[in-house]
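For this view, one protein chain was removed and the others were kept in their places.
The block that comes next holds chain A.
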Amino acid sequence: MKPSEWLYFAVHPSQLRSIIQWKVWHNPVHERNETAEPETQRVCFRFLDQTSRSFSAVIKEVHPELLLPICVFYLVLRGLDTIEDDPSLPLSTKEPLLRGFPDILNRNGWTFDGNRPEEKDRNLLVEFHNVITEFQNLKPPYRVIIRDIAHKMGNGMADYCIRAATEGLSVLTNDEYDLYCHYVAGLVGEGLTRLFVEAKFGNPGLLERPGLHNAMGLFLQKTNIIRDVREDHNDDRHFWPKEIWSKHVDRFEDLFRLEHREASLNCSAEMVLNALHHVDECLFYLAGIREQSIFNFCAIPQSMAIATLELCFRNPAMFDRNVKISKGDACQLMLDSTQNLRVVCEVFRRYARRIHRKNTPKDPNFMKISIACGKIEKFIETLFPSQTAEDARRRVAGQTSVAEDAKRKADTETRGDMVFMFGILFCVVLVVTVMMIGTAWLMGARFDLAFQELRQGNWPTPINMPPGRLRHGEL
């Protein structure tokens, strides 16, 4: 650790505590067995580490049944992404590759080295045959799901690339924004959910409400788009919908100018508001997960996302540099996201309240943000009611609940125990006293004389302490 970090932790001991707690106490639900892995699998996990720092840790703790399917799924999507993202590839190369990706998954030994050298995941495609081998070793139902999502996403990306080449690359309306996020993230949510349900780790009802897994993806994607606005702007990529930013500034680049700071803060607040609308569906989705490692896998990114939104909300720094939640907070979030839904809801409530506190009436969306925060609290209250009608009825009737009765009973018992112990103690003291006095009497002590002296006022005085000395305490 650098000295600056030491200093930081000296001032923020709770952050250090979270990190230590996470490192010491977190045991993966499932650990992957590296020794038994064939070479192609090892390559896949290596790529996973390289392409996604944040996700790889969570993926690797997933239940063994879904460990490889999710890893391969992720790498397939990453492969698509690497083709789509590369500005050096002409549309004539890109489009057939994107649309034909499901077939590529069938072609043993397929690799691609057409990416420009600076493309960071270039090697993934150069050695893509490893992924294909692993894909073909998966159970058939998993293959169907992964291929289907690759098909949908590849086509979505191809359409997007064509539009970018003909009409220019910009997201205009909020609907287009949602659609874009659906293609890049909502579909991932769909694929993962189908994998979970197939493996019996998720409630099949999750598939009947596609809005839920779409929300999971949109919430994460929108958070990233909000957080990365500076970085994306530097790369000349713009994902904030014009429908939102045009309300606050005339030109998108004005968001980064100091003289428009207030407007840009209001604009980012509206972006956060837009993302907050997905929160209750995300929490509802998490309620449908039945396996702990899958729950962790889903909940950790969501908790990170709400914390990131809180970090960005009315934070001018996000327009100057890339903001990130601190390591200590991240560890605390991971601790809280690897338990159960109630704890995750607490996280959401905590961060929603922080956003709520930072909300200001100077913001034109003040009321909408306030209502959105209220809606999150209300939703959590519906999942985990803090009191019931029965409690209220008992309170009004002046009765006590079973729990209170039990507590009162326990209290009475404790008190009884206490009295009993003191009783025993007293008896022991009494017996000992009687025995000592009795022994003294047997040995000839004259108690009658001692009493007589006392009655005459002849109390024993301390020896070696003449009264005169007491007045000169300083000696």
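By definition in this document, contacts are C-beta pairs under 8 Å (C-beta built on N, C-alpha and C of every residue); 3 or more make two chains touch, one makes a residue touch a chain; residues count from 1.
One rule holds in what follows: contacts and distances are computed from a predicted model.
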Message: Tell me the UniProt protein name of the chain this structure doesn't show, selecting from "Glycosylphosphatidylinositol anchor attachment 1 protein", "Cytoplasmic tRNA 2-thiolation protein 2", "DNA primase" or "Ketoreductase domain-containing protein".
response: "Ketoreductase domain-containing protein"
Task: Could you tell which one of A:E381, A:E404, A:D417 or A:E453 touches the chain left off the display?
output: A:E381
Query: Which of A:H12, A:R46, A:H277 or A:K368 sits in contact with the chain that's absent?
result: A:K368
Query: Looking at the whole complex, which of A:L7, A:V144, A:A392 or A:M436 touches the chain that is not displayed?
result: A:A392
- prompt: What residue numbers in chain A mark contact with the hidden partner chain?
  reply: 247, 353, 356-357, 359-362, 364, 366-368, 370-371, 373-375, 377-378, 381-382, 385-387, 389, 392-393, 395-397
